[in-house]
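Left out: one protein chain. Kept in place: all the others.
Moving on, here comes chain A:
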């Protein structure tokens, strides 16, 4: 599913890159909360695990086999933030080292395969765990449902990106049907493997499964033949902090970026049908050269690049850029104020409990 260079046009790739960078920045902060100061080695090792487990082949029938994608598994085992981070790092390294997935398509790849998969999987998982009884089988069931939905969700997200910035006008309905259809099948395989793997980990080390926190029964001691609650010695694993206004701000920023980028492209794409008729009839055969000559950045693969689309695309790029600058300004301002507030507590972070 790695998207190569040239598959998605340049402006949409850039917009996806911005979204991906924002998501990775948010998950870097979130992962510090999930793993505290152990983030670097643990997230690194989990990324190595995902990288390795993607090579584990699961035979389906004679000759064919599939492998795990790992987004849902990572989200359930180590939490959504660390999950996004690990899958993103795996994608980054695959792109740079193995040339698997284009460098300019890295943003698209991270957005679709790391962010959408992990976030959808974790949202479904959390929702189901809340609803279902607090027992181990319900974790497995939720893991299955989360993984089975996450893969077609990623396929749908890819189709959306393709609809906005694809370089060939394949009918979108067909792309959606084909992508989601194939990925529902892949999703069933992924879900089975994910659920089995989560079940295997829960059977041995339930404390390691991030999604199963809160399921551990309190420790009992048998004193003189009767069960007594053990003294609360074990400190609870640090709960993920409540939603801070900054998180909300960041989420809003990301959403507005997506909207600004994508809506402008939609707006610019809509007259394209009309213009295409004109192009087919040879009306604007000359306009093409003039319109495109002065913009090397606009790679619209659609036949008959016209003024309306070009200016719309450029406006989109500029809009995204302005939004990024403005957003970064707000972000920095907020962060500066917050670090000023909290600096005395957070400066010396050297752990004492080692």
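Here is the rule we go by: contacts are C-beta pairs under 8 Å (C-beta built on N, C-alpha and C of every residue); 3 or more make two chains touch, one makes a residue touch a chain; residues count from 1.
Basically, contacts and distances are computed from a predicted model.
Asks: The chain dropped from view, which UniProt name applies: "Rhodocoxin reductase", "Cobalt ECF transporter T component CbiQ", "Sensor-like histidine kinase SenX3" or "cysteine desulfurase"?
Replies: "Cobalt ECF transporter T component CbiQ"
Asks: In the whole complex, not just what's shown, which of A:48, A:123 or A:141 touches the removed chain?
Replies: The single option touching the absent chain is A:48.
Asks: State which residues belonging to chain A touch the missing partner chain.
Replies: Output for chain A: 4-7, 9-10, 13, 24-25, 28, 32, 37-49, 51-53, 55-61, 68, 77-78, 85-86, 89-90, 92-93, 95-100, 102-104, 167-171, 174, 192-193, 196-201, 203-205, 208, 280, 292-299, 301-303, 349-351, 354.
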